[in-house]
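Pasting a structure here, questions to come.
A single protein chain has been removed from this complex, and every other one stays in its place.
This part shows chain A:
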């Protein structure tokens, strides 16, 4: 392709770039990075903090409920420990994955590692959502009077309906949040990752 040969000749002769002085380079390298990885790190830390606060908040509520003696109370009573263990596990996993991100790796490996790091936080969020669902179901089961004499079908259906609506609202909020965050940060990475994958699968 003669145009490409011409471009190659011009490419190697290019010298019309603005000269950046050593002093300017020195100033530049001490500035803060605004890379996608940095934003992912900041957002992930905020997500960890918020979720830990939320789990602290809902652990408070359950203490006010009288669940003693009911089998389901075991899950609710121990969810604090479970939630703490899950948090520690995911934070360590996130940190280890984050440390593995190396800009000197191949492009594909770098993108995979960044996405893997972000996914660690996603799994943490999903786990919290499941934990929240367990607490809600446990609370509902404890409210419903199981004694057949007291069992009120319409009352029970209202409780179940309320829980389903509550869960759907949570899922909708998280979905919306991800649309925004992924739209801003991950879209470009996903697009380039798919392009690299396509090269190796299409050919």
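The rule is simple: a contact is a pair of C-beta atoms (placed from the backbone, for glycine too) under 8 Å apart; a residue touches a chain by one contact, two chains touch by 3 or more; residues count from 1.
In the analysis below, contacts and distances are computed from a predicted model.
Visitor: For the complex's missing chain, which UniProt name, "Transmembrane protein", "Sulfurtransferase complex subunit TusC", "Sigma-70 family RNA polymerase sigma factor" or "ABC transporter substrate-binding protein"?
Guide: In UniProt, the chain that is not shown appears as "Sigma-70 family RNA polymerase sigma factor".
Visitor: Check each of A:51, A:114 or A:139 against the chain that is not shown and name the one that touches it.
Guide: Of all options in A:51, A:114 or A:139, contact with the hidden chain holds for A:114.
Visitor: Touching the missing chain, which residues of chain A?
Guide: Interface with the chain not displayed, on the chain A side: 1, 3-4, 6-8, 10-22, 25-26, 28-29, 31-37, 39, 102-111, 114, 185, 188-189, 191-192, 195-196, 199-200, 203.
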